[in-house]
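Dropping the structure in here first, questions after.
Apart from one protein chain that is not included, each protein chain of the complex appears where it belongs.
Letters A and B name the chains as they come in the text, with residue numbers starting at 1 for each one.
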């Protein structure tokens, strides 16, 4: 019944979640279904899903929210957690140790490893070496597959479907890893039409745009936010990844892509605004209480999606 | 049966512990009684108080002892813990995220949030936004209500009562948040007489002193430690908060307020010395083994008081 997600090349029994590449529409729907199922279980039943399992969280790029989301998910399923809040500073990385060794060794202690790293290529290496499932919790400017899954869970929950939706994706499409993973999965849903809104310097990496179009995703570039907003079902807003910019000039004109009360007024009543958070100033707090502002519900959905991912990768036989 | 502590203005069901303002004598006695009750329960019974709850600890000012005290308390009650040991460094605070967002989001994962922050005004904001109980674990130069509760638990346990005691409060009364919260609660106990001993530059903030006196707390200023010690039941010694001083000159003459064997000799046999710890040099280790030195027992009492607070805020219906 379980589809293999990011299967290990040599060890058929170990499944990872390190990239959205190779995932199917059925994979996505299965995760969404499982997240919704777990959400409905009472606390006591949840705790019987992964009793006694140990989940390791290795964060080479610190992120309190994402780490706490994974750790809460694991604990609510009855698993235990060991973690490194700031692995780059607080570990033998300083002594020159290869990451490869870390994954082999921690894989001997833990039943799964959740990794965030500043270097996109780390994840494939981790999956190659680890004897236990690797879950990508954000890889530099690369991918962030669990975020994309929770984004789709949110869209599906808020609007009842994903197929055929019109989605504006705004902000930093160059370094925004959540956008990369989200578009790569939207590709699997027929009829989805995506409008890209971004500064000239922060567009989608060309190879990715090319691949998405080749796979049939309708991608349109636009520059006039006010013209796009009345036509969409979903606005996916993102933060400029200032820490990854090469030159500050890349940011000039970013104010055009902010969403505040004026932009909200242009949005259809049924539409939803998503944001992976954290935000800086691209999303005005003045709109937080509008029912179309879905980003805090989206964050909460993250808890259930991460439960689903852990449960799926670790607890298969217990379902 | 449960009094509402720091009730949320909009959500009546969510109770916080962010300030000693508004607390009643009955609140304090209830917490003390519950701490003593939990202390007597066997390990197995304790673990059934908060099974499966997730407590988040967000420390924006790192503090190993206080964090471990809260985390141990939560775990002994059967709850689980997710935490940020150094939230300011290891989180999106660096990316410019508003704290307000953090509380809303972490409140979606966890059943309560224990917060330490360098900015006193953070706590009210957290309580306003969080969907789950916020517990103030120290707020800049402002308040530290759980410390004040464990201080009163210690006084009550060591001396059998709080009403009518003579208490000398020494050290840094300006930046010492534990003193602010303690005096604010001592106000609720009839007949308590407080003597303040401090450097000229480190006195109680005037608005607080004024308010305490208006509420009927007897506050006397003194400068001769040797004259005060023979007359008191409790000495509450504190560390100078060097990290909050504006000018090093504020420290001149601090030596006068140290307690060592000579000062101990002046203290009545039944009296007790408390200190919130950590100490630097204001409390000589040479007196540690004297039965009047109550500060290590006070630290241990902190474990039970924090159990009581978590149990009271989270487990009300399970009592």
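Going forward, contacts are C-beta pairs under 8 Å (C-beta built on N, C-alpha and C of every residue); 3 or more make two chains touch, one makes a residue touch a chain.
This structure is a prediction, so every number in the text was calculated from the model and none was measured.
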Taking the entire complex into account, which one of B:30, B:47 or B:118 touches the absent chain?
B:47
Contacting the left-out chain: of A:17, A:38, A:68 or A:102, that is A:102
Taking the full complex into account, what residues of chain A touch the chain not shown?
51-52, 54, 56, 58, 80, 82, 84-87, 89-92, 94-98, 100-102, 104-106, 108-110
Interface residues of chain B (partner: the chain not displayed):
43-44, 46-47, 59, 62-65, 67-69, 71-73, 75-76, 81, 85-86, 239, 242-243, 277-281, 285, 296, 299-300, 303
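As a convention for this text, only the chains that are shown with their structure count from here on.
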Distance between chain A and chain B based on Cα centroids, please, to the nearest Å.
39
